[in-house]
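I have a structure I would like to understand better, so I am pasting it below and will then ask my questions one at a time.
With one protein chain held back, the other chains of the complex are shown just where they sit.
Moving on, here comes chain A:
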Amino acid sequence: MTNMNLEIITPDKKVFGGEVTAVTLPGTEGQFQVLNNHAPLVSTLGRGEVVVDSGTTKQTYTIDGGVVEVLKNKVLVLAEAIL
């Protein structure tokens, strides 16, 4: 399975960086999931859970708002804070 690259950054530190197969994000308009080869996207995020699925393991981060950019299999989450 091909993977995409995910980074979760807050102003305090880099929370996550690595290869994942899917990531679920708490968009302001509702939760959505980004899979491999997703179209370029910029979206604002609300308070909620980011579920990082790296194929075998699932990790959950609770973020307090932010933005996400998806471009060429690179997913960049700028979170204001990790709760």
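As a working rule, contacts are C-beta pairs under 8 Å (C-beta built on N, C-alpha and C of every residue); 3 or more make two chains touch, one makes a residue touch a chain; residues count from 1.
Operating definition for what follows: contacts and distances are computed from a predicted model.
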| item | value |
| --- | --- |
| Name under which UniProt lists the unshown chain, selected from "Peptide maturation system protein, TIGR04066 family", "Sugar ABC transporter substrate-binding protein", "ATP synthase gamma chain" or "NADH-quinone oxidoreductase subunit K" | "ATP synthase gamma chain" |
| Residue ranges of chain A at the interface with the undisplayed chain | 9-14, 27-29, 39-44, 67, 69, 71, 76, 78, 80-81 |
